[in-house]
Structures are given as structure tokens and as C-alpha cells.
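Can you read through this structure? Questions will come right after.
A single protein chain has been omitted; all remaining protein chains appear in their positions.
What follows is chain A.
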Amino acid sequence: MRSPLGVEPAGARDRDRHPDHDIVQRGAFPAMEAFTIHTGRAVPLRRSDVDTDQIIPSEWLKRIERTGFGAGLFSEWRADEGFVLNNPAYAEASILVAGPDFGTGSSREHAVWALQDYGFRAVISPRFADIFRGNALGNGLLPVQLPAGTVEALQTAVEQDPTVEITVDLAAREVRGAGLVAPFELDDFTRWRLMEGLDDVGLTLRHEELITGFEATRPGWLPSAV
């Protein structure tokens, strides 16, 4: 269930370009999907502490692939007919609006892959667990932190009218829709990296000489695993 994506050309405006733009390598696998602006329907998940064991149960973690996790997304909860993702009114949703402390627990990046594979492009919550947030930013799934009252208002709006469209605008760092305009914070560097769809390995390898230089300063007594 992929929704139409309202994605502008990456790096459309010059002021968003990082000075190193032209020399950055693209990640070989998989190219991170750039995120600039996305407009879509949203599904309300009125639960706090949504842990990654719920997002993708551990049985799914035995797979060695990086794709195909959408079927496992919230699989225990989806077994309940009344679960919000089973409501056909939200079948087209591409934005998840969840309660506080989303993505707690295990470091499994499979949680992010499952959300993306299912069709989500952004998650909105009053607070994210740190590892989940890092994993999401590394894959181009935008974690948008908004005040609890704003999240609540968005949930209420999409409960009242599931066809309401929400826009997550990374360039402007704001969420718009349902009569709301809500700014969110994201540092300039991370925003630039997301808008360009750049992978961190390529960015870091530009500094390989610094890494080699650092290694020369490490004390000899540090342990080796060999």
C-alpha cells in the first residue's frame, strides 16, 4: 500500500545545499530515499511506549533480507480486527501519529524497515526513543517530534475525518494540515542529509585520513579482539 508521494526534486534550493554536495558519494546499498516534503493521510495510534517488539515482533528478525517486513508491521496488534490499521478508512495513510515514547526497546532497524515497507514516510510523536530515531533518520523515515497537545489535536482531526491530508515539510521544518501549522526541530546537517538522500558511510569516508590519524594516537594497551 504505497501512497502517492509528494516529493520535490532533492536539493531544489541552493541554500539547502551543503558545500560538499558535489563530492559526496551516494550510498551503494540501498540509496536512502530523499525526503523533502510529503503530503498524505495519517493514521492515529493512541498508544504510548510503542516498543519495537510491537512494531516488528522478534520472529521476523530471523530474516537476513532488508525488505519484505511490511507484512510483519504490528502483526500481533493487527490480529485484532479493531486495531486502527485494520480500519479501511486509513488504508491510504502514509503518516503515523503516535503517542509518546515511540520506538522504545530493541535497537532493531527492522522496525523502521517495516514501517517504510508498509508505506509510512513519517512518524509523528511527542517523543522518540533515541535508537529508533537514529535508525529512522538513517533510512529516510522522518521522525517528527511535536508537543503532546499538537499530536493529540492531529489524532483527533484524523479520527474525525480520515481523509484529511497532512503535509510534513522538511524544508520548512513544519507540519501543516487539519487547520494546524506546527514547527518542528531538526538540525541543519541532518535535514540537509535527508533532503539529499545521502548515506553516512559515504560522508564519513571523506574523512578517512582523519580516522587513520586518530588510530595512530590510540594507546598500545587497548585490547584487540583477535
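Observations, loosely collected:
One rule holds for everything that comes next: a residue touches a chain if its C-beta (ideal position, glycine included) is under 8 Å from a C-beta of that chain, and two chains touch if they have at least 3 such contacts; residues count from 1.
Rule of thumb we're sticking to: contacts and distances are computed from a predicted model.
According to its UniProt record, the chain left out of view corresponds to "3-isopropylmalate dehydratase large subunit" among "Tripartite tricarboxylate transporter family receptor", "Transport permease protein", "Cytochrome c oxidase subunit 1" or "3-isopropylmalate dehydratase large subunit". Across A:His38, A:Arg108 or A:Arg121, the single residue that touches the chain missing here is A:Arg108. The chain not shown here touches chain A at positions 27-29, 46-49, 51, 53-54, 57-59, 61-66, 76, 99-101, 104-110, 112, 127-131, 134-135, 138-139, 148, 187-189, 199-201, 203-205, 207-208, 210-211, 214-215, 218-226.
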